[in-house]
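See below for the structure under consideration.
Note that one protein chain of the assembly has been removed; the remaining protein chains are unaltered in position.
Labels run A and B following the written order; every chain starts at residue 1.
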Amino acid sequence: MSTPEIIQIRKVSKRYRVKSETLRVLDGLNLAVRQGEFLSIVGASGCGKSTLLRLLVGLERDYEGEIVVKGAPVTGTSLDRGLVFQEHRLFPWLTVEQNVAVALENSSLSPREKRQSVKEHIELVGLGAFAAAYPHQLSGGMAQRAAIARGLANRPSILLLDEPFGALDALTRTRLQNELQQIWQKEKVTMILVTHDVEEAVYLGDRVVVMEPRPGRIRKSFSVDVPHPRDRRDPVLKSINDDVRSEILGADAN
Amino acid sequence: MSALEQAPGVRIRRGLVAPLALLILWELVARFQLANVHIVVPPWRVVQTALVHVADGSIFVDLAASLQRDLEGLVLGALVGVIAGALLGASRLVDRLVGPTFHAAKQVAVFAWIPLMSVWFGTGELAKVVFIALSAFYPVALNTEEGVRSIAREHLEVAKAFRLSRWSTVRTVLLPAAAPSIFAGLRLGLVYSWLGTIGAEYLLAPGRGIGNVMIAGRQRVAMDEVFLGIIVVGLVGFTLDTLAGRLEARALRWRPRST
Partner (left out) sequence: MVQMESPYKLPISSTAKPERLASRLLSRALRASLGLALPVVLLVVWSLACTHEWVPPQLLPAPDMVRDTFIDEVRSGDLWANVRISLERVIVGFAAGSAAGVALGAAMGLSRRLEDYVYPLFNVLSQVPVLAWVPLAMLFFGIGESLKFVFIAFAALLPVAVNTLRGFRGVPKTYMDVGATFQFTRRQYLGRVVLPAAVPAIFVGLRTGLTQAWLSLVTVELLASSEGLGFLVVWGRQLFQLDLVLVAIFAVGIVGLVLDKGLAIVESRFLRWKPAASRSSTGSAQ
């Protein structure tokens, strides 16, 4: 029962020129992602994981190698690939509803379908009562939920999340992780989560990829064969946690 | 929009285009008498007039007179302003008593007070200095008030926890915490007092000063004098502000750079 690969990353490298030195942020990365999978990418800061995400979503186009999504190479952004940033980046001058609707500006849906999608996704993240609120009136967790709704409004095949819960307190983070897992199970969207929180990566992911910095490379990949919904206290998860952690520390030691 | 990658040289060259074009236009208008010949004076004449004034020292006398007033007024206004602002910011009682009147009086465009002052203080130096002090007073007082008021309660609590004396608290906590705002107020006060100096010289006419040079030039329809005045006023304003900025940077060295 092997599901098709939806993303293929082949020998991807990215270099930055700083003054006269060349910084290799990503070096010869190879990665494949299966449809409907939840992939977690962990690593310390500077390992290039955010850069990889930006390349995947199409915000940066200057790289070597191949990035192929659904059989076509990535040449720019697409409504089929959503992105949730670490800072919610909601437009402060728009309400929650209007912010989610921004995602559908360039979609080919009819106005009624757009309204429907906005309503559905706001309900999906539990913000139905706050549709007319402005971002400054929302808590950090609520704002991030709105950002997730915005990321899913186009019903993309792939949702990328760049340390989405990093700026939130631990309790809110846990709650949102649970909610994200539920949303993923319900919507069956391929999700790629970048985080520095090992527990989060293992709890949410089908697969955990550990990256190491300087230059950014994939160090090891771990499979998490635990059925959903998961229990955080599961000893299997704990042992995978430990393995991943020691892998990262090993990367540090180098 | 790749102008971002333009070499700085290109950007500087572009910046010079407009002023040069204006200068050339000015020269052409004067030479070919395209506008009122009595008014439009060729650029080089301004330079000549400037040299004359420098040679006979009159420009320095005028400049010194203006700067002296400016300084006297600024010191007076800033002193009163810092004290008033500090009181307003620190004491709820003072703020409730004096605040409304203070903010109400602020609404009056400051130059409107001049005719009244000319009756109370005459048209001599006193009236001018008082007016310049008033011009500097409000920016300094407002910024000081805000600076003192917004001193984080946390800092005061630390002082209390370490049982610092009143004076010690003022010296090591209050003043440095309020200093950025006070300095911002002083810089504004500097700008406004220079503005007030020129205005006072216009409206309380007899005397020497750059403002007087400009008014006299206008009355004699001598555009070269007027323009000379404009250049001097601009240069002095710019220099004063730059100096103040340097002083501020030195005094506030401990501040983290804000974006």
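Just so we're on the same page, a contact is a pair of C-beta atoms (placed from the backbone, for glycine too) under 8 Å apart; a residue touches a chain by one contact, two chains touch by 3 or more.
Treat the numbers as computed from the prediction; the structure is a model and nothing was measured.
K.L.:
Which listed residue (B:Leu67, B:Val80, B:Val110 or B:Ala251) would be found touching the missing chain in the intact complex?
P.N.:
Looking across B:Leu67, B:Val80, B:Val110 or B:Ala251, the contact with the absent chain belongs to B:Val110.
K.L.:
Among B:Phe131, B:Phe183 or B:Phe227, which residue is in contact with the omitted chain in the full complex?
P.N.:
B:Phe227
K.L.:
Residue-wise, where is subunit B in contact with the chain that is not depicted?
P.N.:
These residues touch the chain not displayed: 1, 3-4, 6, 10-11, 14-19, 22, 39, 86-87, 90-94, 96-101, 104-116, 118-120, 135, 138-139, 142, 156, 170, 174, 188, 191-192, 194-195, 198-199, 202-203, 214-215, 217-218, 221, 223, 226-227, 229-230, 233-235, 237-238.
K.L.:
Since one chain isn't shown, list which residues of subunit A touch it in the complete complex.
P.N.:
For subunit A, the residues touching the absent chain are 57-59, 77-79, 81-83, 85, 87, 89, 91-94, 102-103, 105-106, 134-136.
Rule of thumb we're sticking to: only the chains that are shown with their structure count from here on.
K.L.:
How many angstrom lie between the centres of subunit A and subunit B, each centre taken as the mean Cα position?
P.N.:
That gives a centre separation of 53 Å.
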